[in-house]
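My questions all concern the structure below.
Rest of the complex left out; these chains stay put.
Per-chain residue numbering starts at 1, and chain names A and B are given in the order in which the chains are listed.
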């Protein structure tokens, strides 16, 4: 009888995510080992407990999920997890802190249903936040020209430099979007706009959106009103508004959930996978 | 295949209750998400993780149990849980902090096997404590005249006022029971006495109990000797002593366990139930 599928949930928050746990069970795992308040220094010992308990041929029946509200903390936990592997002793791991990887993948895949991304010019508002950066990475990796929008242009430039290192062929441009006028200017010639900013802040008005003739797709990732893109509904799922295919956070959500579950299932196929933004996106593409 | 039954256990204590967890598994749940040290401010995010992971038609496969040693803290967690629902996004929830609801229900149901509660006059000793208040609520709701006993008469009056708001038709009377003489006086004409005081304090002596000619049923909810009612054994289960049907804490316990499990199973029948004292009592009545 095959060993039960065990998922180690590492979460930096004081209370481990219920969301991530329910999805894990719905993806078919047998047992969940939940850890809250996890710090980088804890990871090695926890992961070694997963490496040294089963034979090498059974290591793919144990996997690690890294969650928590902070993407930057999650990235540190992922680095500590990978650093604790040695030789053939490793298990597969998925990073989805704050849902950032599955959300970014679902947003870009939603857009790709309407656009040839290699020909697209995209503007990512809130492009320096944790989800925004991942949207930028994925769009750039798909060949789109990407404008990285931020209230602070220098912060946008830092993100461009960081993404360029990961995606050498990336075509990136930092744009300051501190006010409506500069945001409207940044939208010039853009066929895809994605809003990935903080909750409850409108980044682009409905009027400004309607004023753009090149725009084809608009994706808003904020579930709490007011949304980041004015005039879009949270449930929009490719709904045409003024000639633009619109997506709200819940509209993107069902694809995000499918990707999340598929990524969890994928973990148990082999013991050597590290699923971060690009890997989650590649996996999502198989689903659409 | 139906989604697995997941129970979210919210417990304010530093170590989540093992008792509540074992009962949950014995009631047939598939997976348990245990949270200790839960504060009201944590509840919204935890419960939202239960609301946003499954389709509306599957929400009844996820439920919340609120435990912990403090009933007043549990009531706050319940309020925070219900406040986090919106529209059709809700899951069923059972409050049984300190076992108070299932214990009070079992105590009142045990008495009802011997008495017509609508015709009964009851004295609840320790009636201002967390279990005692629930016994008062349930007896009053069943139509009994209830004397709420407390060492401090003003505290008893506060509880009467509080219960009257919940049960408008309640017939309540606060009685000070600081010593044996006043307790004996409070017992005058009483057909049911329930002791729900702190552990290890005798609230009514065996002699005083024998001196009451109207008494028909005596229920003690304290498992640690000395019991609250002198001359009763912790295992008594309707045992006749001097013409009075007597119950000890363990004698009430097996019905309490049945009610606890039935309430957990009930949670998964629909996603819109809030099971507090009255709902747990109604459910217990179906079992006896």
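Rule of thumb we're sticking to: contacts are C-beta pairs under 8 Å (C-beta built on N, C-alpha and C of every residue); 3 or more make two chains touch, one makes a residue touch a chain.
Here the structure is a predicted model, which means the values were calculated and not measured.
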2 chains shown - copies of the sequence in the complete complex: 3
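Here, only the chains that are shown with their structure count from here on.
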Per the C-alpha means, the centres of chain A and chain B lie apart by a whole-Å value of 46
Chain A residues touching chain B in their complex are 14-23, 25-26, 32, 34, 257
Contacting residues of chain B [partner chain A, same complex]: 3-4, 6, 8, 30-31, 33, 35, 37-38, 42, 45-50, 52-54, 62
